[in-house]
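Everything below concerns the one structure shown next.
For this view, one protein chain was removed and the others were kept in their places.
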Amino acid sequence: MHNKTFKKNFYKKMKRKGQAEIFGLIIIVLLLLFSLLFFIKIKQEDTSSVTLRSNFRVNNLLNAVMKVTVSNVDGSIEAPMRDFLRRCLDNVNSNTDSCGHEEELLQNIFGKTLRENEKYKFEGFVSGEPTPLIDLGEGCEEGISASPARFPGGYEFRLKICYS
Amino acid sequence: MNKKGFAVMFSWIFAMIAGVIILLSLVYFSVQHTDLFGRVSAQVAVEELDITFGSLKSSLIGTTLELGKPIKLEFKCNEDTLEKEKLYINKKAGKSLKGKVVFAPSELKSNSFSLFTLDWNVPFKVTNFIFLTDKKYNFEGVIPLGLLEKIPSNIDIIDPYGEEISFEESENGNCMDNSGKKIFYKKQDTLGEYYGKICFDETVYTFVGDAMIFAAIFSDENNFKCLKDYAEIKARDVAEIYAKKIENFASSPHSCAVMGINSEWVREVDFNVMESVKEIKQTNDRLVRIGECELIF
Partner (left out) sequence: MRTDILNKKGQLEIGIKIMVLIVFLVLLIISLIVYFRFSYSSLRETKEEILEEKFSSLVNVIANLPELKCSITNIESECLDARKLVAFGQVLYEDTDVKNNYYEELEINSLVVKIVYPEVAGSIECDESKLINCNVFNLFSLKGDYSDEGLKYTTPVSVYIPDNGKYVIGKLVVTSNA
């Protein structure tokens, strides 16, 4: 009788002890898990901001596009692209002509200077109008924009290259 | 055997082993993290500064570098090595500043540095000199007219209690022992730049170009001499390219070769002698006046 009680108490005690030990193990595992999660969270917060590198590229491209010597439809006149663009903006603004030829030239240029499948948005504004009179490219939400090219007379040209 | 007794002893052994392992791991990681982050941060900082200096080679700017905490910058220029100038941060990371001419004291320690650039023209532009300092300066004597205007307005380096730099408007000054930094200068109207002598105590260096004056102001003698020599090597390379350009003028429909431009003048120019530099400028100005000519620079 005495032995039975002793055995019963013994195994009960052992079970509780085992339970306590397992509980201790679980706490260690939980502590390690929390440390890991904390560590991962800290790492995720350390994101790099966009650097200036693409800014050079888009600024260089806009500058090159504004300067490039192009000709009119019949090739009789040659001038920098910016001069053609300003003239066509005036024509569109006064409903006398379109910028079809200039847009075609621009599409050709962007096709040759941008990477394959690289999206862009090129816009031409005049006299502070909010709506662009030249609007090329699909555009995108996220991209890097060049400093706008501004010319006397209220002409402004903007270029944005999209992140791939 | 009394395994219960052995179990008790084993408990203690286990607790001690586990405790020692945890303690050693914590000590190891904390030492590693401090050292690692210190080194990685310093290396990242030195790379970022190197990239910044590279961009400044082609921009004329003035700015103040504000850092969160004091850091120690060391600029060491060694003429005998190919790598020339090296930058060290907090003695933990270093990098050779190849191609960048940064005039600065050998050691700077601060959380704020003044930084600006100025082009060195002899007479063609060679490169931008980059000036970096954590100090203030007291300019004494007759300061070259227009020199202070070349310091960007957002850079404040003048202080009556700062390092003394003496100026004298003269071509023929003498450098004397213990006279510190002294600059003898004259303005060359054709070139639009100053020229003269720079003294570090009794050691004299002749110079052409406003940028060289600032170079002497911001650096110590060792760095100044080393970087001046490096800048002259760079100028020699640029001169070679302009000399080749002159030789190629013969193929140009806008060549004004009849003006007797000689590529050897450019190859042999002495960048420390005003007369030599002026000759190239005068030739170029003649081409400008004619109009429709391709220019040397």
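Order as written gives the chain letters A and B; numbering starts at 1 within each chain.
Here is the rule we use: contacts are C-beta pairs under 8 Å (C-beta built on N, C-alpha and C of every residue); 3 or more make two chains touch, one makes a residue touch a chain.
Predicted, not measured: the structure shown is a model, and the values here were computed from it.
> Could you list, sorted by label, every displayed chain in contact with the chain left out?
The undisplayed chain, in the complete complex, is in contact with A, B.
> Out of B:57, B:72 or B:186, which is the one that touches the chain we can't see?
That would be B:57, which touches the missing chain.
> Name every residue on chain B in touch with the hidden partner chain.
The list for chain B reads 1-7, 10-11, 14, 17-18, 21, 25, 36, 40, 44, 47-48, 50-51, 54-55, 57-59, 82-83, 98-99, 119, 121, 123-127, 233-234, 237-238, 240-242, 244-245, 248, 250-254, 284-285, 288, 294-295, 297.
> Mind pulling the chain A residues that touch the left-out chain?
3, 6-7, 10, 14, 18, 21, 24-25, 28-29, 32, 35-36, 39-40, 43, 46, 48, 51-54, 56-57, 60-61, 63-65, 67-69, 78, 80, 108-109, 112-113
Note that in this section only the chains that are shown with their structure count from here on.
> Cα centroid separation between chain A and chain B, in whole Å?
Roughly 35 Å separates the two chain centres.
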